[in-house]
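Apart from one protein chain that is not included, each protein chain of the complex appears where it belongs.
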Amino acid sequence: MQRTKQLVTSKTFLIHFILIVGAVAMVLPFLWMILTSLKTYQESIHVPPVFIPEEFQWGNYKEVFGLLPFFKFMYNTVIITLLRTVGQLFLCSLAAYAFARIEFPGRNVLFLLALTVLMVPGQVFLLPQYMIMVKLGWLNTLSAVVVPGLFSAFGTFLLRQFFMGLPKELEEAARLDGCNHFQIYWKIMLPLAKPGLIALGIFTTLWSWNELMWPMIVNSSPESMTLSVGLSSLQGQYLTNYPILMAGSFLAILPMLILFIFLQRQFIEGIAVTGGK
Amino acid sequence: MKEIPLQTEVKPAKRLKAASLAKTRKRSDYFWAYLMIAPTMLGLAIFYLWPIIQNFYFSFTEWGSFGQYEWTGLDNYKRMLEDATLLQSFKNTGIYIIFTVPIGIFLSIIIAVLLNQNIKGKSVYRTLYFLPVITMPAAIAMVWKWLYNADYGLLNYLLSLIGIKGPQWVTDPHIALYSVIAVAIWSGIGYNMVIFLSGLQGIPKMYYEAAEIDGAGPVTVFFKITLPLLSPVIFFVTIMSLIGAFQVFDLIFMMIGKGSTALESTQSIVYLFYQHAFVLNDKGYAAAIAVLLLIVILIITAIQMVLQKKWVHYD
């Protein structure tokens, strides 16, 4: 009895030990980012390192805001993320409902076409997409990032799986009541597909917030830059002035961090859904 | 809208009525279905499907200054055969995949299994491990580049405390790729862990109870029960990680960059694609690289699909 208890505690101890080591590795870079962002340049390259800056250099943050329109970047990123997420949730669920619950000629062919997009690596459509943006005169506008981002094969696929899993009786009843398909979709199916919608929403939000290559290609003017691109531009300006770079980095991740703290459960469950089912 | 006049056409013969009602209903079904898929399908066609075709076309062209191009047939593909840099970038990407995918999956399974135990503070751990997932790669790359700094970075300082002279993590051509790999694994653990955790929770408790009665140790349980039952999830994560790893760009772009001595030994296929497409303005060749990338990914995915029959257990 005594022995098993000891065994259990030492096992728990081992688990905690491993998990804590890992957790430190996860958190340390973020701590270092914040600490560095408050140092003078001299402190940052001091050997041995200065851990806690003598005086917090809030001026580093001011400098980031002063030289690049960081608020503008933040605004752009929020708008892009919001429009893309809402747009995808609506358009993908609409298409997914039709693919999952209505039989119509060409359904399989069309769905296969959508799946093709899912299979192809993004680089394959990048160049022509860029040329389309050039022709439409959308370079340096938010539309260049928002509009192609409204349509998602992945989202359609994910939500279709969800709608397929719902029982048939639900809509039969509604149809007898004289509901049309849009009403069934809107009133009955959407509420039931909530976990799927949350999953897609989280996924799209993270993706739009963090994406680098496409916004960097189409939006080079500070007016339309996103935070990711702003960071790469900051690195171009400040080369290796890490206090400034770290201040910029921290500012760039802060909004998502706050959102995550409030919606932790949804984030984690949402991601689990995109992978699991 | 269309169904209304149609309905009025339905006439006397009572036996036919049911049939034609079904027919009208079908018409209305079609109408709604097409309407509902139209925005997404149109968007996908304009911004994704058509570009795929166009990209094939571009891969047979050569570009001059400011957007002019001309047809040059197979020149780009011929050029690929002799392009040592391209070969090197495939090698780099290969190494990147070979390390990030298995190690990343292995570590996240371990963490997921540990978190699936009956311990305190689970949700705190889960949150902390998830932090890198919500952080933008550009910021991750920047902070790691700083941690890796050979002369003033934290990492080499910590190593110096135990008497090791740390290497030049991101500028030594022999090491830089592995430094990037470590960051990729670090930032991916949380994502996969969450998926595995939900997979683990789907494994019925009775299997473990049975094992306990048989007196199986934790290692046996892990290999005989957990892994096989988790294999469909592992398969899914492997495919997704593979495709993701093939397209690595952000980390290399931000951590290594143009003037670095380690660029040749770290640049990935997609980095090379970006260079040709948007820096060197060699868009035709870039399009050809994209086609090659597509073919390689399709082949690898196909191989995975065949291999999975050997090791994935579906219930």
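Every chain is named by a letter (A and B) in the order it is written, and numbering of its residues begins at 1.
Everything that follows uses one rule, which is that a contact is a pair of C-beta atoms (placed from the backbone, for glycine too) under 8 Å apart; a residue touches a chain by one contact, two chains touch by 3 or more.
One rule holds in what follows: contacts and distances are computed from a predicted model.
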From "Sugar ABC transporter substrate-binding protein", "Caffeine dehydrogenase subunit beta", "Bifunctional protein PyrR" or "Chaperone modulatory protein CbpM", the hidden chain's UniProt protein name: "Sugar ABC transporter substrate-binding protein"
Using the document's definition of touch, tell me which of A:I15, A:L139 or A:L263 contacts the absent chain. A:L139
Would you mind spotting which of B:T72, B:N116, B:N281 or B:T301 touches the chain that isn't drawn? B:N281
Taking the entire complex into account, which one of B:A45, B:A150, B:V296 or B:V312 touches the absent chain? B:A150
Can you say which of A:V109, A:L176 or A:L239 touches the chain missing from this structure? A:L239
In the complete complex, which positions of chain A touch the hidden chain? 41-42, 45, 47, 67-68, 83, 87, 90-91, 133-134, 136-143, 146-147, 150, 180, 182-183, 217, 220-224, 233, 236-237, 239-241
By the contact criterion defined above, which parts of chain B meet the unshown chain? Give residue numbers in ascending order. 1, 35, 39, 65-67, 149-152, 168, 170-173, 257-262, 278-281
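By definition in this document, only the chains that are shown with their structure count from here on.
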Quick one: report the Å distance separating chain A from chain B, using the average Cα coordinate of each chain. 14
Contacts from chain B onto chain A in the complex sit at residues 28-30, 32-34, 36-37, 39-41, 43-52, 54-55, 58, 67, 110-111, 114-115, 117, 119, 121, 123, 125-140, 142-144, 146-147, 149, 151-152, 154, 157, 186, 189-192, 194-195, 197-199, 202, 233, 236-237, 240, 243, 246-247, 249-250, 253-254, 270, 273-274, 277-278, 283, 286-287, 289-291, 293-294, 297-298, 301
Sort out for me which residues of chain A touch chain B in the complex. 12, 15-16, 18-19, 22-23, 25-27, 29-30, 32-33, 36, 44-49, 91-92, 94-95, 97-99, 102-105, 107, 110, 113-114, 116-117, 119-132, 134, 147-148, 150-153, 156, 180-182, 185, 206, 209-210, 212-213, 217, 227-228, 231-232, 235, 240, 242, 245-246, 249-250, 252-253, 256-257, 260, 264, 267-269, 271-276
